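A single protein chain has been omitted from the complex, and every remaining protein chain is retained in its original position.
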Amino acid sequence: MTSFMNRHADSSVMGSLRACLRAATSSSPVATWGLLMILLAVIALLSLLFGAGDVGPGRAWQALSDFDAAAMHDSEAHFVIGELRLPRLGIGLVVGIALGIAGALLQAVTRNPLAEPGLLGVSAGSAFAVTLAILWGADAATLRISVAQLGALGGCLCVLAAARLQGIGNDPVRLILAGAILSGLLHSLSSLILLFDQYTADEIRFWVVGSLAGRDAADLMPLAPSLALAALLTVILARPLAALALGEHVAIGLGHHPRMVRLLVIVVVALLVGGATAIAGPVAFVGLVVPFAARALAGPDIRRTLWFCLPLGPIVVVSADIVSRLVVPPSELPLGVITALIGAPVLIAVVRRRRLPML
Amino acid sequence: MSNTLSTASRPTQPGMTSCSRTQTPSQARTGKLFLTLPLGQRLPLRFVVDKRNLIVNLSLMGLLLLLTGGSLAIGSAATLSASATFEALLGQGSALDNFVVRELRLPRVVAGIVTGSAFALAGCLMQTVARNRLATPGIVGLDNGATAFAVASVIGTGISLAPPAMALTGAAVAAALTFGLTGSIGVRGYRFLVAGIGVGAVFGAITQLMLTRVSIDAANAAYPWTVGSLNARPAHAVSILSLALLPALLAAIRLTRSLTVMRLSDAVATSLGVSTSRCRLMALSVAVILTGLAVAVAGPVGMVALIGPEFARQISARNTVPVVGATLAGAIVMLAADLLGRVILAPIEVPVGIITALTGSPLLLWILLNPHTRTTP
Partner (left out) sequence: MTQEAFVSAPVDDDSAPDIATQGLSLAYGNVSVIEGLELRLPAGQVTAIVGPNGCGKSTLLSGLSRLLKPCAGAVLLDGADIQRVPSRQLAKRLALLPQHPHAPEALTVAELVRFGRHPHQSWLCQWSSDDKACVDEALAMTGLTTLAERPVDALSGGQRQRAWIALAIAQQTSTLLLDEPTSALDLGHQVEVYELIRSLTAAGKTIVMVIHDLVGACRYADHLIAMHQGQILAEGPPGETVTADLVRRLYGVDCTLMTDPATGAPLLTNVRRTRDALDGSAT
């Protein structure tokens, strides 16, 4: 009987919340999007102002308002902002957009509101591929990106294969379980490798935690081609994906090619997740939280959802990064910890609903 | 065909159909042993024992003894013959042999037996109660919860209770969260498993959080709790678990009758007089306690809770809840994994958690993805 009570309580609270949001945003989605962009700008500014070190908001603001002059007056602030926080912000923006869009695409292609690159083992695939690559001696930045993307592709293909299997394709929850098990397996394999190669272990230990701290912004450059390709493909695939949401047979009837669409979407997800993982390490739950929020604001249409993921992704990641800097000064929390602490309750909230929404 | 008309000839004593007392041939084929302890007529003690389970359990005990001997004899330090091992165990071999067997391997083997049994028993209970072969305490987040609390106590962030108590608390908290957040288990299918993944992720994040905040030495000290290993386990944790294991097993055996009935459905079980909520609560409490205490010893070796009961279920009589078999199988799996870990990449020792994860994950995936296997135990 408790479960019945939970169901009704859920639907009333969440339902009214969502109804409010829908009412507020349906009047003008463009206005909402504009507001989100403004929010993103504010958060970006905050990320430049706040940090774990000695450069507090006051000094940072001074340095920002007159950047070149600060090089002479307050070289420390100039350095921190120019060399540390600004690149970090840039990475956060890119990772946020990449993971957010990848999450939305993955959920659309598996028609599963719980699908998430971290949960489904895609990030784990990337991480494992990078571990193997380092073990076998490769370390150049470009190579690491490509390797991570290949690993992500492998993970995606496993997920897709599992999703097509009889009986589990229809149950969103079983897919998540399969992904969790796959992640666990890859994690154990990585641990095994790290056991008997100390060099790899040292290289990996810092990266595998998933954080924006200490990452090299120069790594963003080699990533640009993949991101451009991913963006192009996303734009092309948005309309067929929307049709796919109606079901495979309906989509075929409307003249689309679901199999090709699915394959291309997987490639895009691999490019995005592989790229993000290569730079920041495996970060989980972003691809769950961002589409969840985007859908709450935008409604079920995948195209609108993708537009809303654009500001929401960086908002989530950069905010999480700011929190990671402020919670335990002078040290920092890994980003993955914050995203897990936000994302897990979202996961539980989604799973508690009486009927998981079919996408 | 239908004998319904024949009932007209029976005495219509309302409420009770008369039962004849002739032995029927169907009883001979049940595969069960009917035992009576003649303690007088006021207290008829009668037990039903499944023949196949009895044979299976005896065989498993034999296998366990064999593995124990093997684990004591084989290793990277020295490999001893059977007689040499026996002598060393009694303290009558050479000084080196005595040391290797009694100081190095014996504590390890004991830890392996008790933790393997505990994990597997907890897994068996949870899977039966959830009607789901995948419901291992690990997936449900209990392992991570226990680990987080145990690491907290080792690192000493202000809380200085002994690890077993902390691990137990952690497991209990994780269980309360997972089951509290999704309502009653066994009713909502897989969803509580996903909620458990979420809860587990939170605790995993908390553990990582703690590990990044402390010195490298403290982090290394806490490392075994994050991976699952039988190397140099704290003796008092092993003792506490050993003390808890026997009562837990007895409680599980006591619950077997009700659990067997609950395999049908909640409604039918309630109709047959089983208090389903009480039974579930007891079974889950035992599972949580065992998991917490076992994690305090060996860290999160969650896969044993899957492999052990699965193995026991495959070889035991179908449609029974093989608690004893699962316990023995868990000990066997743990010892085997530990032995493998010590031998396979010698002199590097692969922690038992990794071995079980590598063998258990494919099994788990196969159960989940194979459309022909049922996911109810």
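We just call them A and B in the order they show up, numbering each chain from 1.
Rule of thumb we're sticking to: a residue touches a chain if its C-beta (ideal position, glycine included) is under 8 Å from a C-beta of that chain, and two chains touch if they have at least 3 such contacts.
What you see is a predicted model, and the numbers here were worked out from it, not measured in a lab.
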Identified contact with the non-displayed chain, of B:274, B:306 or B:358: B:274
Per the touch definition above, residue among B:171, B:245 or B:261 touching the missing chain: B:261
Chain B residues that touch the omitted chain in the full complex: 1-8, 10, 12-17, 19-24, 26-27, 29-30, 34, 41, 43-48, 254, 257, 261, 263-268, 270-275, 318-319, 374, 376
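Just so it is clear, only the chains that are shown with their structure count from here on.
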Mean-CA-position distance for chain B and chain A (Å): 37
Complex interface listing, chain B residues touching chain A: 134, 139, 181-184, 187-191, 193-195, 197-199, 201-202, 204-206, 208-209, 212-213, 227, 345, 348, 350-351, 353-354, 357-358, 361-362, 364-365, 368-369, 371
Residue ranges of chain A in contact with chain B within the complex: 2-3, 6, 114, 119, 162, 165-168, 171, 173-174, 176-178, 180-182, 184-185, 187-189, 191-192, 195-196, 209, 284-285, 328, 331, 333-334, 336-338, 340-341, 343-345, 347-348, 351-352
